[in-house]
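For reference, the structure I am asking about is given below.
Only one protein chain is missing from this complex, and each of the others stays in its spot.
The chains carry the letters A, B and C, assigned in the order they are written, with residues numbered from 1 in each.
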């Protein structure tokens, strides 16, 4: 597939350098994209992948370096410029406007017009057409904010594809997609490639990288480590390039852990919220990891939010060790020893302008109340401790968390809840945007925590990940809990079956 | 009988008194008074007038916030055959658009105040500071002009500083403080002219706090004759005030009565008296008389 | 960097601006810095600035907290009028000083509570929620005074306006003490951080278990409290409650003070001390204009020009090292990167 390598490069960047106060994000990085290739960009969290993308598209002004497009030097001054050069981009985190309609998001800046006026009907028609290629049958006139992160992700991709005449850049596009969507996306990527478009693809899923890419470039700490043909390199080599060290043990050995013994300490009966999630029963034992699988919009996030009191349930009861507990707000949940890492870290998770330290102690502080501040020294210790344990890449604990790379923000959120020592932690897509090294560490951490008696509810679109650590998996479809797999039944195939099978009543 | 009354607002005690008196006068005469407060905005007054017309009142009283801009709506009232009487301020429309105007002459008021100062000084050198009303308001402009006319040609009197105190006590006090600082702790100032009593009352406190005696070290003359200034005069802290009577409605209703009875056209301008009060006029007694009038 | 150094660096732009404005005034008005003692109290233009700036400074304290939560309180001027009216009414009705002050403060707290409930429970946008009280509040104040200036002569109440403590005018003592007290409370407890957190990302904060509703109410109540103090001072200063004019448009000055103090209207990081310096800058400009002797019709133009200059000089774009003219987009995006929606 990579015989294209010696044709004239489509996009060539040399010596790209970007310095933030306190961080050299990119240090003289060279990068070449050939026409008709899929080029994966890999590296740990904070390696500088997103920054490189932003420098290429002019979203950040680079401090040094040249960019050649088709041999011509170009200097995009922003996304608008990049678009006019035929570079379409999906930045990390969905960067769409929730207040606009789906169609407007797709065509912003390129709306079809008649006599200078936007033709709404034409736009809706084209939007339907575009979305149907991605298997989305939604009303393009509805607000984007009505849809889940995953749907938004697909729309962002569709928009970028529409705009990319020469180059398509995808920064972790698959982080919140399930396997079906990923397959669809890859089909589209392949057809674009066959049309001669160059694609830059960033992902932490190595399987996907090997599946789709022709070449890979690895960054580490803002430096270029190397560019290789995907065919000439194997997983282990790649991981070594990224981490600069050996990864001790391969993460996803598909062993199922035994169901933990003992009586459930948390019981939810007939718990639900009209219009959001149908009533379900859920029992959680100490030390148990409950996985939750389902398609996009199936109601997994809704389940989690209802359990945490972020959405107030209107039916059913919750009991902790047999005693009924109130769960009307996140506060109640926190008081009951719950924790919740939300899916959309940008909107529901991080407090961007507060420092890493403050973000980490926030939930703890909220729980013990404003009047008893955690002593400053203790805060610093905790922050340092988590930065070390979770390997959060930050210049120091006082850096505003919004300036960290996406994956590192996710780790800070995890640290926030671990700091409260929760008894029941809900993780919604916890490994989204986290690199292989950290991924392994987080799964390791999950297992460690459970060994100490903490219970977990993990929502993930990566089915084999669920297989790896769940004692029990609940399958959600159309806002109903439709199946529960235990022990040896937890296999990817079984889950796919349960997700795909026709209605068989709401089983639990 | 239904009469609409469009009042400017309630920005000062004097205006509150005018409103109170108008209401009580209407009640005495058995008039159904439709009161509309314009909150200092001309557009609201125009709206009020239009609504009165739409409602079909028998007559309209209006205290116009500004002189200009009434032609169109007065014309409309005229076409609807509703007589309009202006209270306490004038408009610069042609005078066949309204029945009559009741009020005092603002320039004249300033003039009376200035004249008092000229007489009081009798040729002594004097530096005067002035506290103006709200910049751009007609009382501020006219009272300034009237005062300047009066002291014109008297070279012993010099207007050394003039700032706006927005007709309020707080600003009057603040501005006076800065005058005192700027003029050598007040030693340079011999008299204060304030466009209304409220500012004067504020300024008097500032003078006292600077360690000077208002009324002696610095003469104080102002306009309106609200009760509090009489208290100050009784205490010897203020010297003179020019009365602007809040009872504008009485003469207005009289004129309207006559007009409705037999169509007598009143004079186009019914001027109220601009009476000068000094410390010799038994201020304490006047205070007692005035204090319950709703100021 | 040590805490003190960080703090000094935070307020440096405000201090420099203040120094600049004061220097400008003293050039135009040479006797400006003369301070003497008269009647057992400090007397001079700088003292006037501290004294006259008291209401705005007090309002700015509450306003800072409100703005830090991404809100705004337009009603403070009207609340001042209400509380001033209540105190004048109380004292003329013959209540003793303690009960009078208590009533006035309670009135302020109730107003703040009302705003807080509208904002946090009914979810009404702060600017509109407080606009309601801004309009109605002045009416309520006039209802209490019946439209007149309610004059009083009680020396105890007057003391809060023109008395002095340790040669400092009472209003100065009040705002400095209140400012330090609230700063201390907010920074010695976790309140400051929680307020900032709520202001930056309300949803995420609530999900982290912060009781954001109560917190929101608390900041509006604090704002009401500060407005009450300002109202009492304003009434005591002129020995009367002027319901029509007390605090009129002061909310704008208070907001301006907060912004000059470097707190973003988008909520988040705040500094009370910087806001207080901001209030003094505004008052210095006002006093400077009065001392300068320009005709009053130029007041607004001068004020606007000075504000613009101050803001331009303090603007984040210029502060990030004049990078603006060379590479506008870089500073732009790199900074806004941190703003969540």
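Quick note on the criterion: contacts are C-beta pairs under 8 Å (C-beta built on N, C-alpha and C of every residue); 3 or more make two chains touch, one makes a residue touch a chain.
As a convention for this text, contacts and distances are computed from a predicted model.
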Select, from "ABC-type branched-chain amino acid transport systems, ATPase component", "Cytochrome (Ubi)quinol oxidase subunit III", "Sugar ABC transporter permease YjfF" or "ABC transmembrane type-1 domain-containing protein", the UniProt-recorded name of the complex's unshown chain. "Sugar ABC transporter permease YjfF"
With touch defined as in the header, list the contact partners of the absent chain among those displayed. A, B, C
Residue, one of A:142, A:190 or A:378, that touches the chain absent here: A:142
Hidden-chain contact residue, picked from the options A:59, A:175 or A:499: A:59
Full-complex touch with the removed chain, picking from C:35, C:180, C:214 or C:304, is C:304
So which bits of subunit A touch the chain we can't see? 59, 78-80, 82-83, 89, 91, 95-101, 104-105, 108-109, 111, 113, 116-118, 120, 141-143, 146, 159, 163, 274-276, 479
Residues of subunit C (touch criterion as defined above) contacting the omitted chain: 72, 74, 118, 122-125, 127-128, 131-143, 146-147, 243, 252, 255-256, 259, 264-266, 297-305, 307-308, 311-312, 315-318, 324, 328, 332-333, 335-337, 339, 341
I need the residue numbers on subunit B that touch the omitted chain, in ascending order. 4, 7, 9-10, 16, 19, 33-37, 39-44, 46-48, 50-56, 66-72, 92, 134-138, 141
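In the analysis below, only the chains that are shown with their structure count from here on.
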Could you classify the connectivity of these chains, where an edge means two chains touch, as line, ring, star, complete or other? line
Would you mind checking which chain's C-alpha centre is most distant from the centre of subunit C? A
Chain closest to the middle [Cα centroid of all protein chains]: C
Approximate Å spacing (C-alpha centroids) for the pair subunit A, subunit C: 43
Gap in Å, rounded to a whole number, between the CA centres of subunit B and subunit A: 71
Whole-Å gap between the CA centroids of subunit B and subunit C: 33
At least two other chains touched by the same residue of subunit A: list those residues. none
Of subunit B, residues touching subunit C in the complex: 9-13, 15-17, 19-20, 132, 135-136, 161-164, 166-171, 173-175, 177-179, 181-182, 198, 201-202, 205, 209-211, 228, 231, 294-295
Touching residues of subunit C toward subunit B in the complex: what are they? 29, 31, 38-39, 43-45, 48, 52, 142, 146-149, 151, 162, 234, 237-240, 242, 244-246, 248, 287, 290-291, 293, 295-297, 299
Seen from subunit C, its contact residues with subunit A in the complex are 188-191, 193-194, 196-197, 200-201, 203-211, 215, 268-269, 327, 329-330, 333-334, 337-341
